[in-house]
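Starting off with a structure, shown below.
Excluded from the complex is one protein chain; the other protein chains are retained at their positions.
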Amino acid sequence: MTVLLAATAAGLFGIGTYLVLQRKLSRIIIGIALLSHGANVLMVGSGRRGRAPIVGSGDAESLADPLPQALALTSIVISFGVTALLLALAYRSWLLTSDDEVQDDLEDERIAHRGAPDDDLAGSDELAEIEGDPTGEEVEP
Amino acid sequence: MTALVTLPILLPLVGAALSILFGRSRRVQRTIALSTLTAVLGMAVALLVEVDRHGPVSVQAGGWPAPVGITLIADRFSAIMLVVASVMLLSVLVYAIGQPGAERNHVGFQSIYLVLAAGVAAAFLTGDLFNLFVSIEMMLTASYVLITLGGRLEQVRSGMTYIVISLLASVLFVAMLAFVYASTGTVNMADLAGKVGDLPPGLRSALAVLMLVVFGIKAAIFPLFFWLPDSYPTAPSPVTAIFAGLLTKVGVYAIIRTQTLLFPADSRPTTLLLVLAGATMLVGVLGAIAQGDVKRILSFQIVSHIGYMIMGLGLFTVGGLAAAVLYTVHHIVAKTGLFLSGGLIEHAGGSSRLTRLGGMVRTAPVLAVLFLVPALSLIGLPPFSGFVAKFALVDAASERSSYGVMAVALVVSLLTMYSLMKIWISVFWSPATEPAPAGAAGRDRAAEPLGGPLLMVAPTVVLAALTVAIGLAAGPLYDLSLRAAADLLEPSAYLEVVRG
Amino acid sequence: MIVLLLAHLVAGLGLVAVGGRAGRRAVLVGALAPAATLAWLALQAGRVLDGEVVSESLAWVPELGLDVDLRLDGFAALFVALVSGIGVLVFLYAGRYLRAGGEGQGRLLGLLVLFSGSMLGLVLADDLVVLFGFWELTSLTSFLLIGNDHTSARARTAALQALLVTGAGGLAMLGGFVLIGQATGGGTYRLSEVLASPPGGTPVTVGLVLVLVGAFTKSAQYPFHSWLPGAMVAPTPVSAYLHSATMVKAGVYLIGRFAPAFTGVWVWRPLVVGVGLVTMLCAGLRALRQHDLKLILAYGTISQLGFMVVMFGLGTAETVVDACELVLAHALFKAALFMVVGIVDRQAGSRDIRLLRRPGPGWGPTLAVLLVSAGSMAGFPLLFGFVAKEDAFAGLEPGSFAYAGLVLAPIVAASMLTVAYSLRLVWGVLGRDGDGLDTTAARTAAPPATSPSTTAPAGSGPAPAPRASFLAPAAVLAGLTLLFGAVPALIDGVISAAGESLTAAAEPVHLAVWHGWNLPLLLSALVLGGGAVLFMARRAVDRVLALGHHLPSGGQGYLAVLRTLNVVADRTTAVVQTGSLPVYAGVILTTAALLTTGALVLGDGWPGWPTLVGSAGHVAVCVALLVTAGAAAAVRRRFSAALLLGATGYAMAGLFVVQGGADLALTQVAIETLTTVLFVLVLRRLPDRFERRSGPAVRFVRLVAALSVAVMVFTVALTAGGNRVAEPVSSEMVERSLPDAGGRNVVNVILVDFRGLDTMSEITVLAAAAIGSVALARAGRRPRSSGAPERVPPPAPEGRRLERLVVIDVAVRLVFSAVIVGSIYLLFVGHNQPGGGFVGGIVAGAAVALRYVAGGIDDVRNLSRAHAWTVLGAGLLLAALTVLAPVVLGAAPLESTVLETDLPLLGHLKVTTALPFDVGVYLVVLGLLLMVFESFGDDPHLVTTPVDADEVEGPAESRPEAPVEVRAS
Amino acid sequence: MITAGYVMLALAGIGFGYRLLAGPSLTDRVVGLDGLLIVGVSVVVLRAMQTGEGAFLPAAVVVTLVGFVSTAVVARFIEGRGR
Amino acid sequence: MRQSAGLAVLLVTIWVLAWGSLSWANVLSGVVVAAALLAVVPDVRRASHPPTVRPLPAARLALRVLRDVAVSNLQLAREVVTRGSGVATGVVRVPLAGCSDETVTIVASLVALTPGTMPVEVEQGPTVMYVHVLHLDDPERVRRAIWSLRDQVVHAFGTPEAIAEVARVKAESLAGAGP
Partner (left out) sequence: MGQALALAGSLLTLLAAVGVVRFTDALSRMHALTKASTVGLVLVLLGGALTVDNANDKTSLLLAGALQLLTMPVGANLMSRATYRARGIPSTVDTIDELAEHLDAARDEAG
């Protein structure tokens, strides 16, 4: 792993992170794609570089490490599948809302902005009553 | 033996493929799925018996020896998880078939469900870190599809959260794998177990922490859990139930597996784990208390109870790990059961909001019992499964003088009770304070004396009975957990069987 | 004993299930289990009174020291007698109190039996954890009993409070048990062993406090008392049984068990005695202000429990024996009093002393029972309560232990209160207050807790007298009070056995009515006199007590705690659970970055700076990567961003080239193109621009998160890269690729052979993603009208379909089949050259994309009779079977064979069994792409109106179903 | 000679890259991207000529194909928007 | 059937080229692949008319295209240096009677490669091409150049009917009727 590769991966991760923290799903998808690129840079960078690992095209020492390549390839293909799914989600979002904005969870917002819990399970009224604590005024007319 | 370790992964895959091909007939699809999962359950049980008697069983995929080929391996811990997972998968499938509605009729449901089953099994059985990644991806992709099946607006919203966060975890996973390979030149877990120890301490603990974060996102531990309560409740009930039971547990499994197997004792993030465990328990249960919807309360409780499992791991004693294993088993059963009864409540009452439900102890007494049993188990009341598991945890914490986390565990137990009783009181006792939404599927009481279709009620009953059974048979189960925990802390047999 | 517990369980569950239909017989069934227990106890009586112990054990979780150890000794026997004896009576009483067939009665009786069993288990348990278990079960059954009338908001509220308070105490107690159990040498939870050799140390001290908290909550001691008055909303049989005679004594029971062993611990006596005394006094005072008969009794119970707590808590040989007497006396008179109050309530229709009128004729026996029991409560001579109180005073005589006087004085004072509220109770039942006080004020006040139905409305003349069978159970109890009061020696044996089983120091007792002229007698007289005076001056007393109304009460404390809890829960959740994806993502990524970097920095292992750059090519592609990535992030238009992302992807391919990854570069190029295509297909629907530029603060936070992640990646990457500790395992792969796996292209051999399982999972991911995309994109389309699957959608209005362009049409037709052939070539060449199933499939997908460009989705659909789903399924099946087949044959999954043969004309042929696997991969990838076009590629006019997903159901089961969801008509 | 080729292609790459980044229209970016792909393929071919390593040539062939695919798709669907 | 055979030959050729060596194994497998493709994707069978290639006109066309391309690039070099000075763009309508789908595609492609012109629209029935021209001084000159290109293409690849049609149109235009 050269400094350049590490820095490139870091840069991709940084930019990807910046994009993932946005509200438009299409930007988020781009961010995730960049993060995946960053991870794959790390992956291929984790093995030796060299000639394409095809037996017979050079001595074994000069070949690039094939394993990280295979792993990166797998991860690339998986990312592709999931990206397709995410795009389907954006498409669905467009069908329903004509946009791909990531909306906040309504229930969370409701809880965050309500004054008090909806239900008084503690039953403050009932409790005062059944505890049998008559006020002084009740005794004397 | 080869078959026992491999077929639980391969059969669902073949089943999924057949299910795709037989897309024209739901009946055939259901037969495929039911028979596949039944077979998997049988094999899982056989595997557990075998592993418990004779130690870990491993297979090298393709016949290639260990670091070259992928290792599939079952030890007691993975076999236990596989058995429990198979039971859940089968029960929830039956429930899903019994549930009226569009989702279960979707042409893709059965095949995706089988993919999920394969992913879960593969995650439990793999002995290779990269294959673990791929297995989890398989499970997650299936879950992405299941959680958005139906395509309603709130599903799209929560699906975005769920998928994006999961993808971030996946990206970090790949980065972590790259770091692991860069420093050790291998991704085979048994191979890594020998090599990670040679790494400098800083790198070692950085890898340990990164793994914890990666799997912690999936396991929903604090502060990585936020996605869960927002996304689970929007899915169809059976989907939520199987997610609640299995998905986070795969994360927990991975945390326990990697932290015990890969890292030498001196680089285990004990304090970090215990702090996170406590925070997870507490924040999760507070979230549950704040909610006003059955499924959301139950979802937050998942988070809270993940804390217990992490706590057991964080103790890094045989007792603690055994408790964590037992707790995980208990939690899977009880929580899945609760979500199933939550689905029945929704079916019977037309909503899952507390304010819209009420008086069901009279209108649906069977549901009351079906809710109460797993609820009491989750609270930790004897003789249900949760009691022994929770006690084992507290006992282990006390043994190790980890009083802080022990206190949190006890307090959270109480708060769990409060949040569950909130459901009990609102749904079963008090009258509804809000009318049910217009057009809500109010069920025909006369037609459904059980409170729901038979195929929905039956699996719920089975899980409720199971949580009682686990409680009653806790002795042998705890012994098994102890053996599993001992294996985890002293994995020599595991390593031997892989290295040959 | 276990059989008895099981009998309770079975009877209880049976009654809950079908008791509602059993009518009055249900009561008798309910009484069976306690009756059997009583019979069993009678059989064991001889041995137990001789000081023997009857024990039974059932292994449960031996490794945790968790076994169902049951142990019947004298003390337990006393409680078993109470639980089962009063249990039988309560069931008989309930038979008259409850209206037959009322809603929830089967449930109520069943729960009572379950409670009875739990209580029995509690007092018999010799394992602390099992004891805790039964303890919680009593809390739970109490909860369900209090809330049994679920339509009443008060019942629900009270039930929850009781559950939370006692549940909290129970958990504290469990913590205490664990601390104590762990402190014993062997880590035992066996109660008798713990008490035999009590451990010490700080954890034990803390543990004891926790255990006491549990006991205090259960026995309604201040400040945890307020749930008990609330619990009075339960039907009177429940109050009589749980909330006076048995369950509330569980805490007292526990203190009694623990006291002799742990009085030496410094915290024990001050805490127990202090709390007990405060409770005695405060609850006594509160009792004086109640108008509801049940509440008078409830506060009386709290006060008396305080008394018992003090006596047991002192833990001397003498006081524990006295306390045992108190337990018995209290159970007898308080259960009877509750029953009488229940009778009054039922017959007169009210329990409010301001509303009750003088009882009419025929009430004589009832009043007799009342007088006997209340007298016992007040400590009137010749009644058992007197005997017990005398002995208690004697046990507290100054000099019997340190500061005994300090304890005695408040107890005497509290006893006066007891006398006063006993009188108030009697006076109330007699209807004397009903004449004197302003009844209108009472009527307008909140209605007192009355049972849901009464035989007669209040105030409509004298109430009818109860039937004899209604009164009988209470009469039995009153009779015992009289009997033991007159001839206390009858129970010498019971009390002695109980005392001796608690502490070896206890000596056999001889109960007597008359001990001569001594201090206790004097005190008794003083108490009776003082109490009478207090009652006489009740108006004045009430006015004084009313001043204390504003003092914080236990109930307010509970409310405050609960409210705070809810507020804290809300606030925490509002902060943590913002519901906003960007926040979640930010927290997660930053956490990952900070924790990991932190761990790295705290340890050491910096390997020094490695090589700066690999080659000039590296510099070029890395610069390209970063610049295009940055631009993709910066542009504000969706299409431009997608194009720049594509450029980044091509730069990645460049990087793979310079690193030496041929297959990787190939795959990357192909995938990147298709990703761009998909992006365009989706983005064409979406608005042109990204709107809403966020504020500087938000952007700053994003920047910080991005930076922290980048720093983490950079540092860990360099540290990991510079610390390679072993030769990579891939060298062996390179060696074995050709000779053992029959392929030159090592990457491909890894993908389809060495690590074929990864690939299997990966194509499964693709299949799932494909299904998911179709499901999402096509969900909620209106069902096709006819069942027959149509391949071609109905023609769209002119001008709205994708326009056919002659140039591209011709070019695509020329290119398409050539590209497909090329893709098949790539598939087959893969094992030896760059290529393989993935790349082949993707290139085939590119060809499909060309068809799409030419003629839209119709052209794609018309390509072949083979449906996209079939392609996908067949591919997955082929791959899975290739993995599976060797397993069936007894080999490892995916184990492959190299087939080599020389054929005439064709020459040397070499095929590995990995080939069908790769074909499966090809098909899955192609299937995915076909389905993706199916998802996004619809002509715009078909989907311009957003569809409401909810209104559409999926195709019905009976109709023939097409694999692809229906499309709009 | 090959080195001269590399230099020219590098300069061309800078030019196309500038157009890709600067736009301003979508067509300009497509032009830039297509140009960059051509540069990339050319570099790979030059490298193959230089080193004799043919492993990356399939990638070059595929680029010529898929470059067309993406251009065609973009071209078909950018109507109504130009940036 | 004839179309299929022609396509199959093309596909086998590509297959053999891809493998890089002419062997029985490659040819036979190519036949299998081509047959399989035609069977599974029947749609490709109706792909196009069988290509008619007349060697001599085709060679002439090739020469002309080579010349055009050379000119085109030189012209471009000049413009690059002069920064497109004197650019006067315009769009010209060029009716192309007698062109089939295939030939009009070839014409359009060649127009794209030849100096200063770029087709921006091709319409069918009647066939009309709109060409974007960098230096438009005389639209007629552009039209004439493209027509001559069309003639050559049709002579090289078109059907006899197309050649006749082209000849007829040419005669009409010479007669001044205009296309």
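Structure notes:
Residue numbering begins at 1 within each chain, and the chains themselves are lettered A, B, C, D and E in the order written.
In this section, contacts are C-beta pairs under 8 Å (C-beta built on N, C-alpha and C of every residue); 3 or more make two chains touch, one makes a residue touch a chain.
What you see is a predicted model; the values in this text were computed from it and never measured.
In the whole complex the chain that is left out makes contact with C, D, E. Across E:33, E:61 or E:108, the single residue that touches the chain missing here is E:108. Annotation: of E:32, E:91 or E:171, E:91 touches the absent chain (contact as defined above). On the side of chain C, touch with the chain left out of the figure occurs at residues 805, 807-808, 811, 814-815, 822, 833.
The set of chain D residues touching the chain not shown comprises 1-2, 4-6, 8-9, 11-16, 18-19, 25-28, 30-32, 34-35, 38-39, 41-42, 45-46, 48-49, 52, 54, 57-58, 60-61, 64-65, 67-68, 71-72, 74-76, 78-83. Residues of chain E that touch the chain left out of the display are 14, 17-21, 69, 72-73, 76-77, 79-80, 83-84, 87-93, 105, 108-110, 112-113, 115-116, 118-122, 130, 132, 134, 136, 139.
Quick note on the criterion: only the chains that are shown with their structure count from here on.
Other chains, considered apart from chain C, cluster as A, B, D | E (clusters defined by touching). Considering the contact criterion stated above, the chains in touch with chain A and with chain B alike are C. Of all chains shown, the one whose average CA position lies nearest the global CA mean is B. Taking C-E and A-D together, the pair of chains sharing more C-beta contacts is C-E. For this pair, chain A with chain D, the centres built from the Cα atoms lie 32 Å apart. Per-chain Cα centroids separate chain B from chain D by 48 Å.
With touch defined as above, chain E holds no residue shared between interfaces to two or more other chains. Counting partners per residue, chain A has 1, 9, 13, 16, 20, 28, 38, 40, 42, 45-47, 51-52, 54, 67-68, 71, 74, 78, 81-82, 85, 89, 92, 96-97, 102, 105-108, 111, 117, 121 as the residues that reach two or more other chains.
The list of touching chain pairs reads A-B, A-C, A-D, B-C, C-D, C-E. Across the complex, chain C meets chain D through its residues 620, 624, 627-628, 631, 637, 639-640, 643-644, 646-647, 650, 653-654, 657, 662, 665-666, 669-670, 673-674, 676-677, 680-681, 684, 688, 802, 808, 815, 819, 822, 826, 833-835, 839, 843, 846, 849-850, 852-853. Residues 7, 10-11, 14-15, 18-19, 23-25, 28, 30, 33-34, 37, 40-44, 47-48, 101-102, 104-105, 108-109, 119, 122, 124 of chain E are the ones touching chain C in the complex.
The part of chain C that touches chain E in the complex is made up of residues 805-807, 809-811, 813-814, 816-818, 820-822, 824-825, 829, 862-866, 905-907, 909.
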